[in-house]
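Excerpt of the complex: some chains, original placement.
Should a chain be cited, it is by its letter among A, B and C, assigned in written order, with residues numbered from 1 in that chain.
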């Protein structure tokens, strides 16, 4: 399917939406794995944090007491993978007591009424 | 249209897999093409041939396997998610193939719609 | 955009989350445990009527039958799985 893709398609707009808190469920972690894989395909990738997904990029996580893998540093790798379109929903962030300086990455803040529009612009997107 | 389906939950515990199966059947009946069903996170657990539900209940793995083979649909079980959960090619049933997560990106590039079934 | 809601609105906030972002006029489909939100006579009925003022709200027949729910909030539209597929043909889809 990969070869067919290269012949037939323009660069596709794809997005991963994080909406789950980390650790309580695996959605945020496997969403991040998905982002990093997607980055290898030279498409137009966006990443968006909404609802409890904003907690996935909070600074200061320390998982040593439980042995669970701390994946928050991996979000910083997005830049090295040339993923530059990183957004956060303002109302989700503010309701959850977070400011931009609390985050391990520097997303662009968007308003909630821009979220659906951003989803509509994609060829496809996934919510984790 | 070209459809893709993403399933992130396992069989029986949540309705996600049942809903995805019914959706897939209805899409095929309407003449749509399903490019690929991608099994991610606990979704990988749908693929095990060791599954033995009670006789009066539906057999989720067999339903899926029949759908794949009768319609020639590609079912991909994410390798990393599968290994973490004890699924490998000694237990995957007919119609399921273990593959990389990149195949989900490829599906998102190729399909007109990818519908996600989750908890 | 079609918004898919599959959790009970009595126990989960995913409908509220979705409504924060959904543009007026965007359709919403209730299926799985979300169909309890479509039921008439519950404490959520007034809230669902407000949702119906801004959105077409569909509810999946097969999941209604499975749960024995037959009295719906006025204005809810029933669809079966082929109808669900039809909605996805028309709209990109967000799974909350």
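In this section, a residue touches a chain if its C-beta (ideal position, glycine included) is under 8 Å from a C-beta of that chain, and two chains touch if they have at least 3 such contacts.
None of these values were measured; they are calculated from a predicted model.
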Formula of the whole complex, where the shown chains each stand for all their copies: A x2, B x2, C x2
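The rule is simple: only the chains that are shown with their structure count from here on.
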A-B compared against A-C, more contacting pairs: A-B
Mean-CA-position distance for chain B and chain A (Å): 24
Chain centre separation in whole Å, for chain C relative to chain A (CA means): 27
Two or more partner chains touched - positions in chain B: 113, 116, 118
In chain A, residues with contacts to at least two other chains: 124-125, 127
Complex interface listing, chain C residues touching chain A: 1, 17, 20-23, 26, 92, 94-96
Touching residues (chain side chain A, partner chain C) in the complex: 19, 50-51, 89, 91, 112-113, 115-117, 119-120, 122, 124-125, 127
Chain B partner contacts - residues on chain A that touch it in the complex: 1-2, 4-5, 9, 12, 14, 26-27, 30, 33-34, 37-38, 40-41, 43, 123-127
